Each structure stands twice: as structure tokens, then as C-alpha cells.
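Structure incoming, see below.
Of the protein chains in this complex, one is absent; all others appear in place.
In this document, chain identifiers A and B correspond to the written order of the chains, with residue numbering beginning at 1 in each.
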Amino acid sequence: MPAAPTFPARRRWPSGIRIVDGAVSTWTAVVLAFLYAPIVVLVAYSFNQSRLNIVWQGFTFEWYRQVLQNSPLLRAAQNSLVIAVVSTLLSVLLGTVGAWLLHRYRFAGARTLQTLVAVPMVMPEILMGISLLILFATVGMGLGFTAVIIGHVTFSFPFVLVAVQARLRGLDPAMEEAALDLGATPLQAFWLVIVPCLRPAIVAGALMAFTLSWDELIVTFFTTSAASATLPIRVFGMAKVGLNPMLNALSAIFILATIAFVFFSDYLRKLSR
Amino acid sequence: MKSAPDRRTPRWRAWLLLTPMIAWLVLFVVAPTAILLVYSFCERDEVGRVVFTFSLENYRRVFDPIYLRIFARSVGYAGLTTVICILAGYPVAYCIGRAREEWRHRLLLLLMVPCWTSFLIRTYAWITILKEEGLLNGLIRLVAPTATGFDLMYTPTAVVIGLVYAYLPFMILPIYGSVEKLDGALIEAAHDLGAGPLRVFSSVIIPLTLPGIAAGTLLVFVPAVGMFAITDLMGGARVPLIGNVIQNQFLVARDWPFGAALGAVFMGLFALTYWILLRLGAREEDPA
Partner (left out) sequence: MKLTRFLLPALLALFTVTNPARAGEELNLFGWSEYIPQGVLDGFTKETGIKVNFETYASNEELLSKLVAGGGSYDLIQPSDYTAEVMIRQKLLSPLDLAQLPNLKNLAPEFRHLDHDPDGRYTVPYMSGTVGIVVNTERVKTPIKGYRDVFTPAFKDRIVVLADPRELVTWAMFTEKLPINHVTPESLARVRPVVAEWVKLIKVFDSDSPKTALLNGDVDVGVVWSGEAAILWNENRKFQYILPAEGVPQFVDVLAIPATAQNKAAAHQLINYLLRPDVSRQISAAFPYTNPNAEARKLLTPEQLANPASYPPGHPKLTTFHDIGKAAADIDRLVTDLKSAR
């Protein structure tokens, strides 16, 4: 991290850009500290002997042992993961293609369609949950993984779409035209030229979709069956008798697994090169 | 600015590609909304079930000053959250977007990992920090033993902290998408032409990343207006926001039709505003 800008008088002042860069990275560190403050606390408390987690009573691995034996909780975590991954993939597909088509073509009703896409973002979860449940019950569709995933895709794909659209705005239209002139089909042009260019926005959208799905409670409650109950449902239920440090332990394991996954995939990417 | 991309009318292939999204929207957004709309004109029985009649009573109640005041307050909280998220998030998005390529994805993940911890567990961790005898006040007393410390928990400040914490990544990510596209040469050029850092920022960087800021504003402001859980947990449920009121109609008062009417007005107002903004935006882009 660059030091605060206190420079000896005789040295040359760094260029304006460098000062800005320094300030910007310092601020990023501050924001990350803000985001990680509760995470550090909850990981620390996962080793606390006290069940109610109010004061520090001593170090223990007990909660980790309990988590690994709590099959309903592990099962719920597994369900959450399956649901979040599947609905993220579907949201990315729906959102990216949708953003491109809305950007690329002009047709009657495009603005209405655009507005409609934004509606799930503003729709209170309870309304979406209950109305989807009524819909599924009316058409005789059973509750469970499919119903939950439909609900999750509905509220997360608009986030992907909006993120991708922001990136498309101001994209040089000549790029696609060049590809078309060189003999690519429109589909090829989209897949080989546009998608790679959109990748940062797609990644950003996917991260948001995953985050939303992973931690959603209300829509899930109304669309789930016993078999597809997710982690948030279990966690909110457990709050009734006081949050168990087991949940902290589970979160810590998940954070560790994510970080390990990132480094592992980095390593794999290097190997495949 | 570049010229607006020349848009075309879709041919059959494009319509085919559009179909899944339109079908999805019709089935899972339009149909449920229509169900709610029907409900909002109905009455209810004692379990909250809908009795099919036609009544405007629910809409009359929506425009009661109590609910209008609550709505205005919700917009206020969401607006404040959005502004703080832009100010705090922009530099972070800029930093990540300008980082070396192999670092970008790592930084992005680093940003998101805290959100993958259950909201409730994170909130309880915040309570541990912010409570009267919590870590923050402990730290303050360590530095300045005479300080009284803050009484933050269950105050509007705590609600705003919770909101910013929850929505900040949704501001940073779309801005990152725009910043990443910035042409470094353009900034260098502006700088070489004698523009100071502030000038470069305000007349080159900001205009080029405006779509990202607009998208982030949409992704933060809109969900934040209808949010309910953070006011309950961080604010002690003392001051209801519109999300809480709608939630209560289903999970406390058993008044589905009124809940549906509140929701319909809320979503209708939003959709109208958004549609008008889209229209204005289109006119600006293409005055013809």
C-alpha cells in the first residue's frame, strides 16, 4: 500500500495521476476493511466456547466438530449451492442475451420490455413469493428445486442484464460490423466478438446473481419443499434459540473453501497454459 | 461521444432469441403481478384468504397519509444509501478496474466473499461490533479512556450502515464494468494536454463511466426502497419502511388484498418513473 502523501520537499512531486492512484488504493483498502470487519469478528467467534457468543470464554474447535455432524445444516448448504449455481448460470444466459438483443435491435415495445425487466428488482420479496406460489399451485406444479430456481432466476437475471447493458452502452458498433463484413454469422459475431468484450460485466453480473440467490429467504420459503430447504431458511430458524456458533463455523468453512477454490482455479489455469 | 449504435429491427432469428426472455417475463413476472392486481381489488376472509369481489377500498387506504409518509421515508433511506454507495464505491471500482489483469478477478471475489456469509450471521457480527459494550466502543475507550463511546445500535445510523454494507457491492460491480473499459491512453492524453487530475476525472473519466454509475444507482436504489430485514435487525424495527408494511400485511395482519394493493401502487409508481426516464434518455440520445 502506498504511504500517505508526505513527500520530502526536494523530491519531485509525483504526477497527479500517481497521487490519485495512491489515494484510490488506500480508500479501497479502507472499504475492504469495512466489508471484512464483521467477517473477522464472526470467524473469531467461531472458536469461542460460549454458546451465546456474548463474551469470550476460551478457545475451542467444538463448533466445527458439531457442524460436520449436523446433517440437516450441511444438506441445506448443499442445496443452497446447487440452487445458487444453477440459477446464476440461467440468469447469466438470460441476462446477457437479453441485454444484447435490447441493445442491438429497435422494435415496438422495447421500452416496455425494459421496464418489465426492472419490475422484479422492485417487487417486494413477499409479493413475489406468494404470487409465484399461487401461480405454481394453480398450474399444479409441485414445489421444490425447480420452483425455487425459477423464483431465483426471476429476481437475479435483471441484475445481470442491467450490468451488461451498462457495458454495451458506448461499445463501438464497428466491431460487430467488422466481424460481419469478414463473413461471420450474427451468432458468431455475438459469440466471438461481443461476448469476450462483455466478459467483465458478465462476471460482475454473475457475482451479483450468485450473491442474491445464495442468501435469499422469503421467495425461497414460499417455493421450497422440505427436500430443497436452503441455508438461509435453516439459519433464520435457528435464530429463534439464539444464533449458534456452529453457524459462524459453517461460514468460516465456506469462506475458506471459496478462497481455496479461487487459488485452485488459478493454479489449474496456469497448468492448462 | 460516439454516435449511437445503429439499431436494426429484429428479423426472425432475433425474435427467436428474444422469445425465452419474453416468455420468462410473461410467465413469472406478468402473470404473478396480474394475480396480485386481481387480489388488490378483492376483500379477505378471516384467514386472509381472498374473497372475490370488487372493491376500491384497499386503494383508498393506500393513500392514507400514514402510508405516504412511510413511503417518503423509505425513498429517503434508499436515496441516502445510494449516494453513500456511489461516493464510497466509485474509487474502489476504479481501483479494481485499473488493477493488473490477474488481480482484477481476485479483487472482485475478495469484494464479494463477505456477502456470501448469511445476512443474519453478518448482522449479528455487526451487533457485536456496534452494541453499547461492543468492539467499536471498546476500541474507542482503549484509545481515549474518557470517551463516552457511541450508542449506535438500533438507530437510523445503524440502519444506514447496514444498508450500505448490503448494497455497496451492487454499486461497485457495474461501475467496475465501465471503468475496466476505459482507455488508459485517453487519460494519459488528457493529462499530457495539461489537465490536472481533478479535471481529467470530471471531464474524461466520469462521463465515460456514467452508464456504470447509472446502472449501479438502479441496482442499489430500487431494491433498497423495498428492503425490510435491515430495519428490523439493525434498527430494532422501531420505524417501519414500506417493505416492512407490505411484509406485515401478509405475515402479521393477514390482509393479502391490502398488501397486494400497497405492492401494486409501489411497483406501478416505480415502473412509471422508470419508463419516463427511459423515454427522456432516448430523446437525449436521439433527438429526432
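In this section, a contact is a pair of C-beta atoms (placed from the backbone, for glycine too) under 8 Å apart; a residue touches a chain by one contact, two chains touch by 3 or more.
Predicted model only: the values in this text are computed from it and were never measured.
Engineer: Of the listed residues B:154, B:170 or B:221, which contacts the missing chain in the full complex?
Structural biologist: B:154
Engineer: Which candidate, A:29, A:52, A:174 or A:192, sits in contact with the chain we can't see?
Structural biologist: Answering carefully, the residue with contact to the hidden chain is A:52.
Engineer: Hey, which of B:201, B:258 or B:274 is the one touching the hidden chain?
Structural biologist: B:258
Engineer: Would you indicate which residue among A:44, A:86, A:184 or A:259 is in contact with the undisplayed chain?
Structural biologist: Among A:44, A:86, A:184 or A:259, only A:86 touches the chain that is not shown.
Engineer: Which parts of subunit A are in contact with the chain that was left out?
Structural biologist: Subunit A touches the missing chain through residues 52, 54, 70, 72, 75, 78-79, 81-82, 85-86, 89, 130, 133-134, 136-138, 143, 199, 202-203, 206, 221-227, 229, 233-234, 236-243, 265, 268-269.
Engineer: Just checking the interface: what residues of subunit B touch the absent partner chain?
Structural biologist: 44-49, 66, 69-70, 73, 124, 127-128, 131-134, 153-154, 232, 236-240, 245, 248-256, 258
We take it that only the chains that are shown with their structure count from here on.
Engineer: Name, in rising order, each residue of subunit A that touches subunit B in their complex.
Structural biologist: Answer in residue numbers: 15-17, 19-21, 23-25, 27-28, 31-32, 34-39, 41-42, 45, 53, 94, 97-98, 101, 103-107, 111-128, 130-132, 134-135, 150-151, 153-154, 157, 159, 162-167, 169-173, 186-187, 200-201, 203-205, 207-208, 210-211, 214-215, 217, 231-232, 235-236, 239, 243, 247-248, 251, 254-255, 258-259, 262, 266.
Engineer: Can you list the subunit B residues touching subunit A in their complex?
Structural biologist: Counting only subunit B, the residues touching subunit A are 1-2, 5-10, 13-14, 17-18, 20-22, 24-25, 28-33, 35-36, 88-89, 91-92, 94-98, 102, 104-106, 108-122, 124-126, 128-129, 135, 165, 168-170, 173-174, 176-178, 180-181, 187, 191, 196-197, 200-201, 208, 211-212, 214-215, 218-219, 222-223, 225-226, 228-229, 243, 246-247, 250-251, 256, 259-260, 263, 266-267, 270-271, 274-275, 278-279, 282.
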